[in-house]
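Our next item is subunit A:
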Amino acid sequence: MEQQSFAQDYAEIMREQSARGISRRAILRSALAMGVAPLALGAGRVFAETRPEVVLVNWGGLSVEVFQKAFADPFNAAGGNLVIDGSGPLNGKILTMVQSNAVTWDICDAGVTTIADLGPKGALEQIDYEIVDKSKVVDGFAYDLGVVNYFFSSVMAWDTSKIEGQPSPADFFDIEKIPGRRMIRKDSQAMLELALLADGVAPADLYPLDVERALAKFESIREHLLFWSSGAESQSLLRDGECVMGFLWSTRANMLKEETEGRIDYTFEKGLLQPGIWVVPKGNPAGKEAFHAIASMQSAAEQIILLEQMGNGPANPAGSDLVPEALKAVNPSDPANTAVQAKVSAEWYFENHTAVYQEFLDRIAS
Partner candidate 1 sequence: MRILANPMLRYWLLIAPALLAMAVFYFYPISHVLWMSVTLPEPGVSNFESLAASRSVQRMLWTTLRIAVLSTMISLILAYFVAYVISTVDERRRRLLFMGVVISLWISVLVRAFAWFALLRNDGLINQALIGMGLIDRPLPLMWNEFAVLVGMVHYMLPLAILPLYSGMQSIDPRLVAAARGLGASRMTAFWKIWFPLTLPGVFAASILVFIYSLGFYVTPALLGGGKKMMVAEYIKVQILEVVNWGLGSALATLLLIFVLVTLAIVSRVVDLRKVFGAG
Partner candidate 2 sequence: MHANPNDQTLSVQGINKRYGTFQALNDVGIDVKRGEFLTLLGPSGSGKTTLLMSVAGFIQPDSGRIMLGAQDITFAAPEKRNFGMVFQGYALFPHLKVRENVAFPLKMRGIRGAAATKSVAEALELVGLADKGERYPRELSGGQQQRVALARAIVFQPHLLLLDEPLSALDTQLRGQLQTELKRLHRAVGLTFIYVTHDQGEALSMSDRIAVMKDGRIVQLGAPSALYNRPANRFVAEFLGVENFLPERLTGRQGLLAVRASALSLAGKAGRISARVSDLDYHGAEIRYTAQTECGLSLRFNLSLRDAAHVPQENENVTLDWQEKDALPFPAA
């Protein structure tokens, strides 16, 4: 199974929703965006050599269309030339491009671990904060090599038909109290944090992570653990009753709650708030124009479209006020939800991710 990132997963959610018949027009438009739009825009560039084309790469499917509507349309209306490409910016692919001096991407939809894995290899550009506005970023999420574009959470969900009342995160590791299988993501990021929070570590004291303690927690219930790789897998494991509890992305947890009419429930409590991040590959073709595009995408109004369509929390603090009342409960970065969650420390991951992920795979998930 391809290890799936959060960004890939929300692209998939969009595909699934469209498959359920949200809008035929939306699919059509998406096809136009994926197939025809880049060509049309590319051709336009030859005739009107005004501003360079900026290629933004995300994880494909209908997220291409959502990005087009939320980000590219407004930017292009203002004279820019932003193209959405859904081919999936895997770390290895970015590094291949950079090392072979054949970079065709300007902005990649990535995560904290992308900076951790690619930063030390010199494969990422410094974010130009002369152009990108730090004040439009929630405090602490503007990094040297990347800037937050939305928020998502890793949370605990459980099967209310098998568990009475709301379990505490500590119960996740108590097989005697609540028998049955648990599932976690086949990744160290967020899983270690959730384990430590469940073990009683205060959110403020989370970092530096006590990796040993977290791994020991998982080892204590290792035979009861399943590991999911894709968001859809996490959803089916809980839906089909293969697991009684699980750590998963809030977007999937929310979908489960809706489709099972509350049989599966979840909480942001002792969850982990994580940023989706824009990174710019070293030597990107559009140069500084990429940062103008990023700056344009900092608009709170544009980011709300992502929340509406996919459940991703806006990165611009001004966005919180614009969130409709009905969506506040599912917004990972809603003040009420951030208050009960821990925040990921990107700095810690920059230092430790590669080794810790390897350790996690070696000891827990293999």
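Throughout what follows, contacts are C-beta pairs under 8 Å (C-beta built on N, C-alpha and C of every residue); 3 or more make two chains touch, one makes a residue touch a chain; residues count from 1.
How were these candidates chosen? In short, all candidates are chains of the complex that A comes from, given by their letters.
For clarity, every value in this text was computed on a predicted model and none was experimentally measured.
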Which of 1 or 2 touches subunit A - same complex, any copy: 1
Touching residues on subunit A, where the partner in the complex is candidate 1: 1-3, 90-93, 95, 117-118, 121, 181, 186, 225-229, 233, 240-242, 353-354, 357-358, 361-363, 365-366
